[in-house]
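Only a single protein chain was left out; the remaining protein chains are all shown in position.
Coming up: subunit A.
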Amino acid sequence: MATPMPSGVPRQPPPQTDNPNFQQKQESLPDDLQKWNPNKPSPFPGSAPTLPPLVRPPPSSSTSAPSQPNSRPGAPPPLVVPGPNVPPNVGSVRPFGPPNGPPSPFRSPSGPPSPFGPPSGPPSPFGTRPPPGSLPSSMGGGPVISPRGSGAPGPGGRPGAFGSSSRNGPPVGVPPPMMVTGRSPGPAPSMGPFVGSPQASPKPGPPTQSAPPFSAPLAAPFGTQTWAPGQVAPPTAAPNAAVQPPRMFGMPPPQPNQPLPAIDQTGASLEDARKINSNQIPRPTTSYSKIQYDTRQGNQANIPPPASCDYIVKDTGNCSPRYMRCTIHQVPCTADLLTNCGMELALMVQPLAPLHPSEEPIPVVDFGEGGPIRCSRCKGYINPFMRFTDHGRQFICNFCGCVGSTPHEYQCNLGPDGRRRDADERPELCRGTVEFVATKDYMMRDPMPAVYFFLIDVSMNAIRTGATAAACAAISQVIADLPEGPRTMLGIATFDSTVHFYNLKRVLHQPLMLIVPDVHDVYIPLETDVVVQLSECRKHIEQLLESIPTMFQDNSTAESAFVAAIKAAFLAIKSSGGKLLVFQSVLPSVGMIALSARDAEGRGNISAGEKEPHKPLQPADKALKTMAIEFAECQVCVDVFTTTQTYVDIASISVIPGTTGGQVYYYYPFSSISDPVKLYNDLRWNITRPQGFEAVMRVRCSQGIDVKEYHGNFCKRIPTDVDLPGIDSDKAIVVTLKHDDKLQDGSECAFQCALLYTTVYGQRRIRVSTLSLPCTRNITNLFRATDLDAQFVCSLKQVANEIPFTPLLQIREQVTNICINKLLAYRKFCTTATTSGQFILPEALKLLPLYTLALTKSTGLQTDVKIDDRSFWINYVSHISTPSAVCLVLPQMIAVHNLDFDKQEENGSAIPPVLPLSSEFVSEEGIYLLENGVNGLIYIGSLVDSNIVRQLFGFSTVEETPTQFALQQYDNPLSKKLNDVVNEIRHQRCSYLRWTLCRKGDASGALFFSYLIEDATPKDGPSYSEFLAHLHRSIQAKMS
């Protein structure tokens, strides 16, 4: 074995011996595969046709791979290699949940390997778990990526993969394990079992699962063993599983665990890795159908679909995952259990998250003068999990257990099921999220008016680059979108080295400019009249905005007193609070808290040995934080729109938005051609998105769990609450949790997020979201219930916090370690000893390596990144929601040169299938669109038909295309199509995106390719397959 394995992993040999694979050589693979094929087809009738192709690829991984993916609808195919495993667990299990059938098949196969199954202990957990269906799959431990195995599993995987396509027909459901490694021949034996399983699965698995292949774990050839265990488990679980209604989403990814195909030890070697067929690597799939998701089913919490897919939630007791998503959908009973599994327990809270249009709006409940019913001890709000006793006269708090008496007017008899008879009529008793009308007790003062203060940079550079004009135009347009009514107040100020206020009072013939020149000790020039009622002064405001760019057109002040200006603007709205929207273009160089161009020291190669290269990522002055807290205390929320062409020290500037619930928008390098539209759209969204003012948020947990920390853009003055001068639909907060006691197995643990806020129309509301999750002692359950997206975002945010204080390499290592530790834990506790040579990924975490790799190559962790870009990334990540975070790190790439109507309609989505982020999928004859929710890149291949270029962009040749451009619609179907796609993406992302045209050979092209995270880059790390191999090796090393 060792010999065949190239440089690879020397150590592995020993374990490998067990595996048949070892012996096999590449050459052998084909044979095996062939053998396999037959099997597969049989198992999956529907899939059969597809299978063949699959099979082939494995052997000659590189060659065949490309074609297949293309043929495939989307990503799915590439991911799953191991067909056999997959089909069994996933597909069968979920859909069928009930039917034990699937499990059994698995078992049988697994049975043989036996060793595994038992240890995993899945059985019991499953039982407990609501989603048994998922369990089995998880158990399965999907397929592994084994080097050679790839080939072998391949077949199996294919089916699964196809499954995507197959989802319609076959049960594809899920299962396919993933194979990564190319080399080692899939052990025939192992395959065998798999095959068996697949067969079983198909039967049970009705088409239910839309889940694409991806979801399926990777099956390694070796995986057989792993599988076995997994499969074993299912059986036990099976019974329970039946109970559980499987998840609707059927989404593959989230699905149950899966063993992943592993990389054989032998295969682990780098070379092996390279040979891994990229098509077989786990990759995210796109699902085109909407997933219907009930938050609870059968009085059990339902595992939510992945954050990034399109789903429609029905609130049946738990809050929608949009509002609150737990990193693990079961709560470990003890802290030790949590530690063992290597995962973090945290909540991703996005209290004002936007709803899907098809979802029901949040019910508003008015309890009248008395206000909402709350626990008298812990102040938890009434929710569906509060238990009424004593004929409804008392209720037991599901957080602290305190028994409270029901107010007389709220009493209601209980039904036979112990629920109140009126439970279904009262939203607060049957919905996970409700909004209460706040009473006077919840107000320190009258709800604040909607106050908007615009602060515009008019220094020389801002004027010359057109940033000022863009800002003024954007504001001018956006005024129409501000809430109507007398409670909407607005103020405008400009600044360069001084701050200029404007008296907008209507009796004046025209606005009066009031300059505050003392930028070391600012003040406001007028007590009133700089912030005026919009309805009364609209004319002045418009006139002013129109004249600002000309008024300052000859401004030769290059300096900027940004901080002083913010402070002055703050003073102007201090009494009421409000939103402060700042348009800034240059480094704040004068006045209070002037900053210096720290990038000069820090630019360049971070790892180049400077002592503290990350220093410029920290705020330059602590006073900024102090100031920001003062802002927050006065309910002033600051958003900064940075339209610059130079370094502006975002690290320092972002402290203020970061503390006041605002955010930074970054337009670098600002282009007056393409950016004004985006600026307008960003500003418009900023103002029109659902949002609240003067908010306070607190998360309460059931006894035994406590909040450890909050992360996000807010100000924290007391340990239990976070103050949010502004909160909007895009902002998420991570709430990490800790045990302070043991939880009872089988009980439920509840989390409740209460957000007290004022709407833009001046109503005071309390939005309460409650999530109740089962507790478990079973580690396998934890892995099965893991929410990859939430997990990932949680660690993403923590890593982002670390960046300014830790050397980059160390962080990357840390990131990788987080990944390794999770997988290791899984390996250690859930898949047992048998095949150390296999690389097994839990189904739910099968994309973890990809995410991790993407993270290490993200802007935040790349080496050659401008300080500001990195700082912006850090700030952006700090408040980003889960779906946006995933796409930020793992961009979407689609081909646009061959946009084709039929395909799209078929999918029900305007967006064509997503391509893997690998240059293998980028052809010089094509045009590709890649977006991460912030930036949109359009890559125009060097050999593209100039006709297409003309149709899409209006340029006749690639060479003519400018980098900065404004996407326009031309009168041809292709262009229209592209615009539709782009608009759809914008819609989905709630972001206009910053567009750049890229072409080969220059910086823009390099930029584009830097997003292709599956490719190896000299500075930032290995290719995806290399990375998998690395993980495998590391885990093996730790296991031994």
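FYI, a contact is a pair of C-beta atoms (placed from the backbone, for glycine too) under 8 Å apart; a residue touches a chain by one contact, two chains touch by 3 or more; residues count from 1.
Rule of thumb we're sticking to: contacts and distances are computed from a predicted model.
Colleague: Since a chain is absent, check the UniProt entry for it and pick the matching name: "Protein transport protein SEC23", "Lysine--tRNA ligase", "Dynein light chain roadblock" or "COMM domain containing 2".
Modeller: Spelling it out: the chain absent from the display is recorded in UniProt as "Protein transport protein SEC23".
Colleague: Of A:L482, A:L512 or A:A597, which residue touches the hidden chain?
Modeller: Within the whole complex, the residue contacting the unshown chain is A:L512.
Colleague: Could you tell which one of A:Q350, A:T498, A:S560 or A:S674 touches the chain left off the display?
Modeller: Only one of A:Q350, A:T498, A:S560 or A:S674 touches the chain omitted from view, namely A:T498.
Colleague: Mind listing the subunit A residues that contact the chain we can't see here?
Modeller: 497-498, 501, 507-519, 521, 523, 525-529, 544, 547, 550-551, 556-557
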